[in-house]
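Just one protein chain is left out here, and the rest sit where they should.
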Amino acid sequence: MEKLPIALYIIPSLIMFCCGVYGFITRKNMIAILISLELMLNSVDINFVVFNRFLYPGQLEGMMFTLFAIAIAAAETALAIAIIVNIFRAVKNIDIRDLNKMKF
Amino acid sequence: MDYSQFLVMHQEIGLLVLILLIFLFDTFSSRQVPRGLSMFSVCLFGLLTVGGFVFPWDKAVASAFGGMYVTSPVMVAIKNVLNVGVFIVLLQSMNWADGEFMRIRRGEFYELLLITLFGMYLMISARHFLLFIIGLETASLPLAALVAFDKNRYESHEAAVKYILTAVFSSAIFMMGLSFVYALAGTLYFNDIAGACFGGDAMLIVAVAFVIAGFGFKLSLVPFHLWTADVYQGAPTAVTSYLSVISKGAAAFSFFVVMVQVFGPFYGKIWEWMLYALIILTITVGNLFALRQKNLKRFLAFSSISQAGYIMLGVISGSAQGLGSLIFYILVYIFSNLAAFGVISSIENKTGRVDMDSYNNLYSTNPRLAFTMMLAMFSLAGIPPFAGFFSKFFIFSAAVQPGTPALYILTLIALINTIISLYYYLLVVKAMFIKNQEECVIPAFRSTGSERLGMWICVAGIIFVGLFSCIYNSLISAAQMNTEYIFTLFAN
Amino acid sequence: MIFSNILIYFVVIPLVMLGGLFLCRNMNQIRTVAVIGSTALLALSVYLMFDFLQLRAAGADDIMLYQGSWMWFEPLNIHLAVGVDGISVAMILLSAIIVFAGTFASWKITPLPKDFFLWLILLSTGVFGFFISIDLFTMFMFYEVALIPMYLLIGLWGTGRKEYSAMKLTLMLMGGSAFLLLGILGIYYHSAPEGGRLTMNLLEISANDAIDHNWQYFLFPITFVGFGVLGAMFPFHTWSPDGHASAPTAVSMLHAGVLMKLGGYGCFRVAIYLMPFAANELSWIFLILTGISVVYGAFSACVQTDLKYINAYSSVSHCGLVLFAILMLNNTAMTGAVMQMLSHGLMTALFFALIGMIYGRTHTRDIRQMGGLMKIMPFLAVCYVIAGMASLGLPGLSGFVAEMTIFVGSFQNSDFFHRAFTIVACSSIVITAVYILRVVGKLLFGPVQDEHHLQLTDATWWERFSTITLIVCVAGIGCFPNWIAGLLHDSFIPIIEVLTK
Amino acid sequence: MESVGSIVMYSIIVAAIIIFSILTVTTRRILRAATYLLFTLFATAGLYFMLDYEFLGAVQIAVYAGGIVVLVVFSILLTSKPGDTSSKLTSKKRVVGLAASVASLAVLGYAIASRCDFWSTFVKPSETGFDMHLLGSMLLGTGKYQYLLPFEAVSVLLLACIIGGVVIARKR
Partner (left out) sequence: MSIFILCIPLFMFLFLGLVGMKLSHKLTGFLGCLGMGACLTLCYITSFTYFFGGDFVNEAGERIQSILWNTTWLQFTDHLVIRLGFLLDPISAMMLVVIPTISFMVHVYSLGYMEGEKGFQRYYAFLSLFSFSMLGLVVATNIFQMYIFWELVGASSYLLIGFFYKLPSAVSASKKAFIVTRFADLGFLVGILILSYYTKTFNFLDMTSNPEGVFGSFEGATFMGASVLTWALVLIFMGGMGKSAMLPLHIWLPDAMEGPTPVSALIHAATMVVAGVYLVARLFPLYLLEEAALTIITVVGCLTAFYAAVVACAQVDIKRVLAFSTISQIAFMITSLGVARPEIHEGLGYMASMFHLFTHAMFKALLFLGAGALIHAVHSNNYTAMGGLRKYMPVTHVTFLIGCLAIAGIWPFAGFFSKDEILSAAYGNHWFWGLWLSMVAGLTAFYMFRLYYLIFWWKNPDFGHHTPHDPPLAMKFPLIFLAAVSCVAGFIPFGHLVTWNREPYTIHIDPVVAASSLGIAIVAILLATYMYRKENPLPDKLANTFHGLWTAAHHRFYWDELYLWITHKVIFNSICKPIAWFDRHIIDGTMDGFARVTQWASCSIRGLQSGNVQTYVWIYLIGALLMATVTWLCLL
């Protein structure tokens, strides 16, 4: 483990983040978008943990941040799913492309 | 473990108690009683607002939880300002909240609204990014629920989806930026970050850019603003007005704090120029979009985008004067924008119309509403003797205070943009007053008492807040007190 | 105590009028309030003038008299500071006269008379406030207060392409004031030497003389352009023809008569007085522009067919002469400039009043569709000829005095450039004669063009009152110019001192 | 030999993270996407374990994998008929998405990779022993580096989200 520098941990996390971005932009299903968002949030969590562990092991701020971030992510997801379910009830469809009645 | 530290948080505690009381009242009172809950909430909140002013704000200086939470006169001031805004929003929404549709969700409306206010309090007082993020999310997530409140309207759903997805995305970006900050400074306490010496390499730039982007969402700075118009249009009017003034005001203040306290040492090097570009973009693009709008809510959305650009002039100045002017601007903006929203929601409740064309010749049927709207437009456009003039003047004077030519040019661009904004504000005035050959589709009616009270407060604010210099003077002196909580290491 | 200062009442009276108008319920009450208020203003300004002269005669040699200063916004050192010198007194008097005449000229305004007077009075509040202020902030504030009522006044009560004109006028003037605001801020932040207390007070800024020369190069042009837009300086004058053409009578009167003077007044009170170095260095640029406006406006007026357009372009020419004279930077020319402001204010107000009255009867302003009005409405026609004569500079009326003072003063500059441009400007008096006589000939003389016009009536008593007031003033200045010239001449001494330092 | 083991372990975890992340956003079946997300989250938890943050790893599995993914799966089942696959992506959309993700990867990756010390910083044995006691005092302490206030605040946030979720999702 001593042979693996911090960059090798962060870069996969960044890849995960970018996958999330890709997913958000390309997926049509709103829940798929939500899943992509989870990837992004998760990648941030990894960052905090890794930075904490590698750079500043003296304090546990990064870890605590991750801990709270997980809670926040859960809350966000719950609310987002509620909204998506709600809209499914209203229009029987959760395709994000159809949600463009308001524009310009 | 000194739990007495909680007592420092007067306003937060008070607000939480208020939420609890509403919760209890909502749970145990009969839902059939008309107006009971809304009356109760508004009155209580009114008391809280007044209490905030009665409280000796210049004594309120404290740092608690190891520096995670601070309070100082200027923070009390901005919270009071927000309280005033929320109070007006509540007054104006009473009519809507008393409607049949809202009967079963009245309590939730007030609870969610006030919880977001609590989140904003936290944002304002937080001096640690974790607390700050929690405050930020508390201030934005429940709003998604509020945006989706109007279940019978499709637009409300669409707005809610756009809002929540963008909000989560932006918080992901924000937190990514924060993780870089953490990597560079090794701490999340504002003070310590400012103290930790880290170099200005690519990582720092990315970190600052992402943090600004995160704020950009809350403040609707261009190009992070695109959700704004759709959400404002789709959300219930009460929520829109709340979003446009309160949420923005709190974000602007905390943006100032973060930029100045955390990234202060990199002012001239990094974020001044980022902000510079953002301000120009925000003001210009906001104005350009507002030009064509026919839907008044959407119109005000774009107008509020460009107003955010003006508010940012206070941030770019980075001085105590800038901070004071920023708060003053927010206060005036609250009165002006809420006056406009008051008229819009009053008319929307009555007739369901929000398009500009139906306002043609409003003056003939509803002269008072038209007059209020006109005052609001003039104030937003910065016409003296209304408050908007003073706030614009002060924010501009703060912006050029550092005295660099670049800032003069920025101010000039902002000033030229005021002409465009004047154009579209006058369009509304023109519709109401000048198109007097056409028949007005809005019948003459009398607004409810609460709406009128709300509008009267706004009108009084528009007329007197600027003329009575004590308000601005005390805001500036508040901003100059206890500068260690904000201006720790600022270069200026 | 703030109310012990006489100048404050120039703002207080209009505000009280506003309050009074709010309570009015019918036309008679509205008229009563308007007449009482405007008479009070007129009386007060006449009193002020005599009192001022007396004080000066008694040896009060401050730059400004009746000074008062009350702290307003402490952090920026903004005061509500008032004070007047001879120039301001003259301008206040002019404003009061025109408001007075304007009140009578809009005796039968419809629709919404109450609102009309409300906005009109708000406008005059701004005008008076501007002239009594010696603090940049309050000055600017009143300046903008005076601008915005124009939008509604033109938009609601105007004629023709009123919406377009109102919008254009408002936006262009606000554009000017955007530059102005930046200039004021720049002046403020350089108003005191390093470490001194920054100030907005004109006199203090001038006394400090701390504005760096490089900054003057930047601040002078934007301030001058800012005020110049309102002074209808080429090429920022195009709001003027459309705006005047669409505005209702009293508004045209007030706007051309007083509001455009704010521009000229501001130019020397702010731009030149505070930044004398740049004024000396850069005046040639603006001299060219204003020189162009003088001739250009006159030429444009020659081919217009709409009465109001003719007068609007004539205003461009005459107001260009005001700025032109100011830029000559010597006492005589500047005195002439202010006299031209007074003269142009009165005679343009007279013109617009008459045009409004004629238009109110014939319902056209196209000179090709009218003729022989001298036979139909002799009173108005004679007044129109008098106004025209004043405009083309007939001795005995005010225009001559002002123009001659300007030309003689301008010609005292010792370099060829200034004198050559003076001659160019002089040539406008010929062109003025051309377009004035063209209108008079087509409109008033000759055969009656439209048979329907034969039934029209001559002026009513309030119209007579309004026009006679103005004519008396025009002739008064024209016949006895020296006292007012002396008043102004002395007031320019401090400004000239600063310029020659 | 421990290092070899950890390298292998690392490789597996990282490969899982990357592969499943990509699969999550590229698969056309929504339910599969949820499953791949679950794997990704598991892999992340593995990473936490590897970095000696066992508690965090447990939380990750419990909250994320156990809570969120289940919620997501339920909602998928609620909103889609089985066998639903999304139609193929248009190439334009893919290019746009790829551009954004590649650009962000480039920028973020450059920011990380350009720091020389990030290639020479290795994990050190943790100095502060992590135990539940410490965690408890951190969560309930009021001093510096203690998180009572965020803890309370996040509870308000969760409350708000519950209320919000309820009020939106209920049928009336």
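Letters A, B, C and D name the chains as they come in the text, with residue numbers starting at 1 for each one.
Convention: a contact is a pair of C-beta atoms (placed from the backbone, for glycine too) under 8 Å apart; a residue touches a chain by one contact, two chains touch by 3 or more.
Just so it is clear, the structure is predicted and the values come from calculations on it, not from any experiment.
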Visible chains that the absent chain touches, using the contact criterion stated earlier: A, B, C, D
Residue, one of C:L307, C:M341, C:I429 or C:V498, that touches the chain absent here: C:I429
Contact partner of the left-out chain, one of B:F210, B:F299, B:Y329 or B:Y359: B:F210
Residue in contact with the excluded chain [from A:A7, A:I25 or A:L55]: A:I25
Subunit A residues that touch the omitted chain in the full complex: 21, 24-26, 33, 96-97, 99-104
Interface residues of subunit C (partner: the chain not displayed): 168, 171-172, 234-235, 237-239, 241-242, 296, 299-300, 302-304, 331-332, 372, 374-375, 389, 392-396, 400-401, 404-405, 407-409, 411-412, 419, 422-423, 426-427, 429-430, 433-434, 437-438, 441, 444-447, 481-482, 485-486, 489
Where the unshown chain meets subunit D, residue by residue: 96-97, 100, 103-104, 107, 111
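Just so we're on the same page, only the chains that are shown with their structure count from here on.
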A-B or B-C - the one linked by more C-beta pairs in contact: A-B
Distance from the mean Cα position of subunit C to that of subunit B, given in whole angstrom: 42
Chain centre separation in whole Å, for subunit B relative to subunit A (CA means): 27
Subunit A-subunit C separation of Cα centroids, rounded to whole Å: 65
Multi-partner residues of subunit A (at least 2 other chains): 17, 20, 34, 55, 59, 61, 64, 68, 72, 75-76, 79, 82-84, 86
Contacts with two or more other chains, residues of subunit C listed in rising order: none
Subunit B contact footprint on subunit A (complex, rising order): 17, 20, 24, 30, 33-34, 37, 40-41, 43-44, 47-48, 51-52, 55-56, 59, 61-62, 64-65, 68-69, 72, 75-76, 79-80, 82-84, 86-87, 90-91, 96, 99-104
Residues of subunit A that touch subunit D when the two form their complex: 1-23, 25-29, 31-32, 34-36, 38-39, 42, 45-46, 49-50, 53-55, 57-61, 63-64, 66-68, 70-79, 81-86, 88-89, 94
Residues of subunit B defined as touching subunit C within the complex: 321, 324, 378, 383-385, 389, 393-394, 396-397, 400-401, 403, 408, 411-412, 415-416, 418-419, 422-423, 426, 429-430, 433-434, 436, 469, 472-473, 476-477
